[in-house]
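Every protein chain except one is present and positioned as in the full complex.
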């Protein structure tokens, strides 16, 4: 890919941000990374150095973003984003005018709009850009990115984000990316609820679950989750994927947004409570498909 | 397709059975059709005759099946199946020994096992073979068929069913086809619950729903229903597809089976009750995606 | 109580019917009892004889009801009622014209109406009269009876039912008693759902559950279940009361009736599925308050 190299900062080098920032460097951008835990930044730099990729690190967000064309963040939750991006010691305050801020964290649409306003007041463009595709997508550089922001902001952010994206969709104005992500998670909650009950029914009736999958995965019941999670749900394997703790964070955002816009999300709310049971059973760090654990195991 | 022509009877010439039986004739089998309403049989024969396909009809199940190698049925519910296939005036009693009976109706696994036993006592092989793919699948001859029965029964039924099948899966013994279909419907119920809430959330937040679909339909939230029903759900179009009345019949079978095997299907039960609201709103004959109607429309 | 002694038959001498029939005899009626298991009838007669109460038994429903003014039944489910009361060997056929048939079994309103019609065709009056108050109410003669039937039928049945009633309410025409009982069970399902979650929340927050009960049982959250079941739910004691197996039978009637009349019962359906989990955990014979067991126990 022939890109125009940019000076970019990446804030948050966790399981998602780390590989994403690495892809930026591999693509030819000049990348400076920041992480709250400095040891993590150092580790990230070393790992890339071993692969011949050169990056630098900064001790604070302010130090990281100075002079950058594009600043990208992938943090934990609303509080983390506020703390790293906003306020006097926040990244935004230190960004140069005309630069672009991209937030990949899944946060509330309300915070996304607040960030957009703060950015605008500072002469900075903003894109809320939550991703889907999980850790695997981050590592393979094949994330789907749902974006909210102005056309100008998108024009500035897109060539950079392409370093790790399989798909970039400009959904609408500021907050639209986050709203889209909330919709995504609500849809997944329903799919997994049906799948959990379907797998248990298959197990309890004693049919060959592989044959059932073969029979139904090509039709109207098909879903990505069915194709990718049915076999592991049958086996009770959940130590991978997107953690329930994170899913509940996302569903809380969706339900808060639902409350804000005046709609009802009954099955989402129910699935969220079923996840509470799975957390109590020790599944907090397991993949979202561990939802099935709220239904007792079937012995035959 | 080079087939070995068989003498077959098809019982039940409705929106599913009619086209299925037509495909059998087009494929070269000698088909005799039966329908409770004789006018429907006549219409079916005329339609095929206009297309140059020759079939015959019978006034009773007993008359239809005499001498047939394979008898196939696609009826309404458990009661219909009992009335047409079992009893003294039923088809089974009149079938020749060594023939094969295939039931495409979605009924309870318990009834499927009862039919298998009755068939066996009569020297007839039996396959429970519910389908998915809907009216469109029947018309295009692209149904997915989930089968329960012995290997011998499958060997006899498969070459005939291939006339209208995109996929035939031998799931297990008698009843396994019906169990598989129940699993299929349970999975769909969950998918549609999530999709309904997702569409409403997208609408209420005011984002471009086409863009949302573009952004999320390639990832972990993807489903056949999302790809095929999102646009019509957004527009509130439901006058097509698989009727809610039939879906509730199928979910009742799934829940009864769940009770039988001792498991819990909470979201299935909830969706079933939400469908009751849609029926009360006049949606009984609308596609299952009309589930979204239980959530108030969003005005912006 | 000064009563007019009647010749009455009581069909079904289980944990409910046994004591009810005993009260009839104690009140001065001439009682003949019938039970499918003859040993149970004999045991019932002996127990009463030891207390100086004289009753007789019959080997068949037909034998029991001959010549009786009032025939009362308290059986298991719809099938039992059909088998004992209807058909050629059923009680109704053998009842004298002008007599009154009272069914205390909880069955579907539809069956109640069918019984009323069959009775009418035979010149017999009919009251559907399901009870609440449980085994304790039957033993103490303090049942609440919800009745459907004509004024004449009520006039004939009431003086007899008073032998074991704390309250008799004539709700409406045939089937109204059963409809009322269905409403009763639906209300209980909701109360217990709230109570289960309330108890678990109290336990998990570590507050003194006795104090909580004292604080809230006098206000808007009060219920009979709270006053009578909170302490046992806290302790996890459930081996008494009204069995979950019977409750699910009753909820199935309520949901079938809801389907019939075109309404939605989402929480009822959900509670019913939660009961399935408790059955799977071994709670089938435990009191309905064992619903709480579907929520994991809290350890502090």
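Chains here go by letter, A, B and C, matching the order in which they are written, and residues are numbered from 1 within each.
Heads up, the rule we're going with is that contacts are C-beta pairs under 8 Å (C-beta built on N, C-alpha and C of every residue); 3 or more make two chains touch, one makes a residue touch a chain.
Only a predicted model underlies this, so the values are computations on that prediction, with no experimental measurement involved.
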item: Hidden-chain contact residue, picked from the options C:70, C:171, C:252 or C:278; value: C:171
item: Residue in contact with the excluded chain [from C:138, C:252 or C:270]; value: C:270
item: Absent-chain interface as seen on chain A, which is shown; value: 248, 258-259, 262-266, 268-270, 272-274, 276-277, 279-280, 294
item: Chain B residues that touch the omitted chain in the full complex; value: 266, 270, 277, 280-281, 295-296
item: Interface residues of chain C (partner: the chain not displayed); value: 109, 132-134, 144, 146, 166-167, 169-172, 175-176, 179-180, 182-202, 204-208, 211-212, 214-216, 218-226, 228, 242, 254, 257-258, 261-268, 270-271, 274, 295-296, 298
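As a convention for this text, only the chains that are shown with their structure count from here on.
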item: Chain occupying the middle, per Cα centroid; value: B
item: Distance between the centres, which are taken as Cα means, of chain B and chain A, whole angstrom; value: 39
item: Junction residues of chain B - those touching two or more other chains; value: 258, 262-266, 268, 270, 274
